[in-house]
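Only one protein chain is missing; all other protein chains are in place.
Here is chain A:
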């Protein structure tokens, strides 16, 4: 999994996201020791902060070291996908791909925190190349201020959803609600090759007496 963290404002959201990510990393590693993570930060352009590693603590320190960001008007998605396309090798399709699992898959977890910065995506070439692989997945976590006429949260969220061209993504949002953020990040733990579609997920435990036969 590689993370894109783009925190817009200077207050607590960053701290919250860091904590949620820390939980995410520890939990994901508990699920399977072989998972690896890389960290990409987006300032005016994307930069690779930490290369793929299974060392969760080192990613968390890199996260802690990341300074809070500066206000920027818009976010350049092209530069981000160009960087990823350049730096992340995807596994080749080999053998009978209907039964043979790939050696690994790549999932991009895009964490976006701007309530006003629109996502600019002029050149989609790199994105298309990445997305054409069955072993590449795009997920997003949008952390924002409560929706109001003063911000453009809804528009931004819609743009994010547009990136789900294959229909396999998990795209979540949380409006500065810590619990909800943790909940959504936990849902993002699910392995893209094994998880249900976002429209199918259901986590509520029912008492057995309440259930009808399935």
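We take it that a contact is a pair of C-beta atoms (placed from the backbone, for glycine too) under 8 Å apart; a residue touches a chain by one contact, two chains touch by 3 or more; residues count from 1.
The rule is simple: contacts and distances are computed from a predicted model.
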Listed names "Sedlin", "40S ribosomal protein S24", "BRISC and BRCA1-A complex member 2" or "Exosome complex component RRP46", with the criterion being the UniProt name of the chain not displayed: "BRISC and BRCA1-A complex member 2"
Among A:49, A:87, A:168 or A:190, the residue in touch with the chain that has been omitted: A:190
Which of A:31, A:118 or A:161 contacts the chain that the document leaves out: A:31
Chain A residues that touch the omitted chain in the full complex: 23, 26-27, 30-32, 94-95, 99-101, 179, 182-183, 185-187, 189-191, 194-196, 200-205, 207-208, 214
